[in-house]
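With one protein chain removed, the remaining protein chains of the complex are shown where they sit.
Chain nomenclature is as follows: A, B and C, assigned in order of appearance, with residue numbering initiated at 1 for each chain independently.
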Amino acid sequence: MKRPDWLEKEQLRSVIFDVDTPAGRRFDVVLIIAIAVSLVILFVESNPSLPHWLKLTLGVLEGVLTVLFTVEYVARLYCAEDRRGYALSGWGIIDLLAVLPPYLTFFLPGARYLLILRSIRFIRIFRIFRLFSFLNEGELLLKAIGRSIHKIAVYFLFVFVLVICLGTLMFIIESGQPDSAFRDIGASIYWAITTLSTVGYGDITPSTPLGRLLSSFIMLLGYTLIAVPGGIVTASFINTTDEPVRNGRCPRCDAKVRKGDRYCSQCGEKL
Amino acid sequence: MKRPDWLEKEQLRSVIFDVDTPAGRRFDVVLIIAIAVSLVILFVESNPSLPHWLKLTLGVLEGVLTVLFTVEYVARLYCAEDRRGYALSGWGIIDLLAVLPPYLTFFLPGARYLLILRSIRFIRIFRIFRLFSFLNEGELLLKAIGRSIHKIAVYFLFVFVLVICLGTLMFIIESGQPDSAFRDIGASIYWAITTLSTVGYGDITPSTPLGRLLSSFIMLLGYTLIAVPGGIVTASFINTTDEPVRNGRCPRCDAKVRKGDRYCSQCGEKL
Amino acid sequence: MKRPDWLEKEQLRSVIFDVDTPAGRRFDVVLIIAIAVSLVILFVESNPSLPHWLKLTLGVLEGVLTVLFTVEYVARLYCAEDRRGYALSGWGIIDLLAVLPPYLTFFLPGARYLLILRSIRFIRIFRIFRLFSFLNEGELLLKAIGRSIHKIAVYFLFVFVLVICLGTLMFIIESGQPDSAFRDIGASIYWAITTLSTVGYGDITPSTPLGRLLSSFIMLLGYTLIAVPGGIVTASFINTTDEPVRNGRCPRCDAKVRKGDRYCSQCGEKL
Partner (left out) sequence: MKRPDWLEKEQLRSVIFDVDTPAGRRFDVVLIIAIAVSLVILFVESNPSLPHWLKLTLGVLEGVLTVLFTVEYVARLYCAEDRRGYALSGWGIIDLLAVLPPYLTFFLPGARYLLILRSIRFIRIFRIFRLFSFLNEGELLLKAIGRSIHKIAVYFLFVFVLVICLGTLMFIIESGQPDSAFRDIGASIYWAITTLSTVGYGDITPSTPLGRLLSSFIMLLGYTLIAVPGGIVTASFINTTDEPVRNGRCPRCDAKVRKGDRYCSQCGEKL
């Protein structure tokens, strides 16, 4: 007996992994809808005051989706050219994690921490990128950020040391007040980050004149410091489009050589 | 009997549609004032605790303005060169929407959703642009944003996935607290967006040390991520004003050649 | 009888108006200190719960300073080369306004609005700029902002229309709630500005799921829109330092010509 067409490994692979064929595109659309629905279920289920019938309906829907995702995972595993490679790749692990949680719930009922496992399912939405020409843009973005990662790390270390010093200072100033929200240095550092990042919840606020003076200083500092990562990333973006030769050096004098130079600017050597 | 001058189609058209003639400019000024007044009426009427006489006065004023806008709409329709084209164009539909709401109120009194229809009237204020030389600037703005729309879309998708993950994580951490404001994942995601965008209302705030630690991380992330659209738009702005051809060089003198150049700007070589 | 040296008009003028002489610099320092002291007095006096003796002391100090500023104003008027010109110039009016308020208080005691007149005294601190080499930098700043004023105006008009539409929309969504802080459209627009600008006081916050969804959208919009003035100003700053010839055009074909070009890039004409 001949196996039906859609079980042919080659064709199945083309449906699941390709984005250029109509079938592959339709498969991706169905997958995205399924992921979105499962996320909505996740969000609605988190509400503690649901009526019983809705809880039941959502549970059934979730079961159906879990079966679907399981079938998809098995199908991917079945028709992958390199099964072991797929299973151990980033996407393969995400696919597995997206399927596992509901099964785990059988053994560990009520486990709240499974929520996070289920939210992993959403990471699969990144696959949608394949449908767009977005990939190049995304790569450029990451490249621009990657090129300035050192500068940003120094900046963050600076901000980190700053909020620890300012938080401690504020604790000293404000903790003497009765009913102060600056209970310990941890809370003060949390407040300093809230203020420096210009978020400003208002759950912890200074009440002494000196505390308000220091706050004002931190606010204006944060208002200005926000320019630094902006400057780093922007400069990086602009330089990404107009990039000098990396590590290009003159073979005679080892001076830096720029893209487009035909003679070394230090020793006159022809390049 | 000869029709009065101002009813001549040609002249009426010049008054309504032109901005270069004194009459056209005066017409625009009157229109802008009428729109502004109708908006102020809209805002004042929204206050539920108005005295009765004020309500009445505003109602009468609104009626007068509605008649005015109706006359204007009919006049535009009457003297448009392509009536069907005007009626179905973006501005034509806005003009109609600006006139319809009060008439609809006769049939559907108390309909609160008409407020939004009335606010559409304000979109007409964009016509004022014709008076200024702003148009080129606005186009440049839109062009710069349009050129980076792909990058911004990727960025938003990234932020979207991020706040969903962080919101879910925060729900897991904070929802165990008594009287927690993190009631469901929806509220948690709302909180994550509030925090990441550095708005920080303070209606939902973390109370556990772990929640505050994660908050601090999100704040600093948001404080830095804000640099990315800035970098994208700025790079786009700079490139819009001064765009060189990538690696384009003169074959004779090797000087940089810009897009659209037909002769080398350094040696005069024909390209 | 010979008048004392310091009353000589020439010398007095050099002391008051010059910043290059030691005497002129000393005069400026004394003036700055007097202005700062009078501001501190202003701030302390605003506190309603002051002890009586402090109120009295401050009143006396303020009187002394007022006499000093009056003497300075008269001296400036006396030794100015063009008295009428000085009296009607921006600085002359500020100097007069800085002197007048205490005298007006005699006639209009308790007039709260004099506070603002007194705060005008602070504008004089800008004179300190003359002491620094800051002037060029300040001019560059203003020049960069001035060059992009058209773009910023368009941006503001866009933000203005946006917050009116979003505020009205939010009023429709939220005003149905009991005890809603969205009392009228004015409050809703105030809230929309608070949110879009990422300030986020938290005195008005959405409580319905739909309201929170719209808020999230506004926050992310504001988070991104903040990039636009940044892009405008930054591009302007960069272009200020590396400015192409304005309106430089080829005499033969009228194409744009850049700084440093020796041949027209469109027709090959030698420039």
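Here are some notes:
Methods note: a contact is a pair of C-beta atoms (placed from the backbone, for glycine too) under 8 Å apart; a residue touches a chain by one contact, two chains touch by 3 or more.
Because the structure is predicted, anything quoted here is derived from the model rather than measured.
Residue-wise, the contact with the chain that is not shown comes from C:V199, picked out of C:I32, C:V161 or C:V199. Of the candidate positions C:T66, C:S215 or C:T234, contact with the unshown chain belongs to C:T234.
In the complete complex, the hidden chain is touched by one of C:A23, C:L42, C:L68 or C:L213, namely C:L42.
Chain A meets the missing chain through residues 150-151, 153-155, 161, 164-165, 168-169, 171-172, 175-176, 183-186, 188-189, 195, 198-202, 205, 209, 212-213, 215-216, 219-220, 222-224, 226-228, 230-232, 234-235, 238-239, 244, 257-258, 260-268, 270. In the full complex, chain C contacts the hidden chain through residues 39, 42-43, 46-48, 112-113, 115-116, 119, 122-123, 125-126, 129, 133-134, 137-138, 140-141, 144-145, 152, 156, 159, 186-187, 189-190, 193-194, 196-203, 222, 226, 229-230, 232-234, 236-238, 241, 260, 262. By the touch definition given at the top, chain B reaches the unshown chain through residues 198-202, 230, 234, 253-255, 266.
Going forward, only the chains that are shown with their structure count from here on.
Chain-level centrality, scored on Cα centres against the all-protein Cα centre, points to B. Across the assembly, the mean Cα position most removed from that of chain C is the one of A.
Chain B and chain C have Cα centroids lying 28 Å from one another. For the pair chain A and chain C, the distance between C-alpha centroids works out to 40 Å. Residues of chain A in contact with two or more other chains: 198-202, 230, 234.
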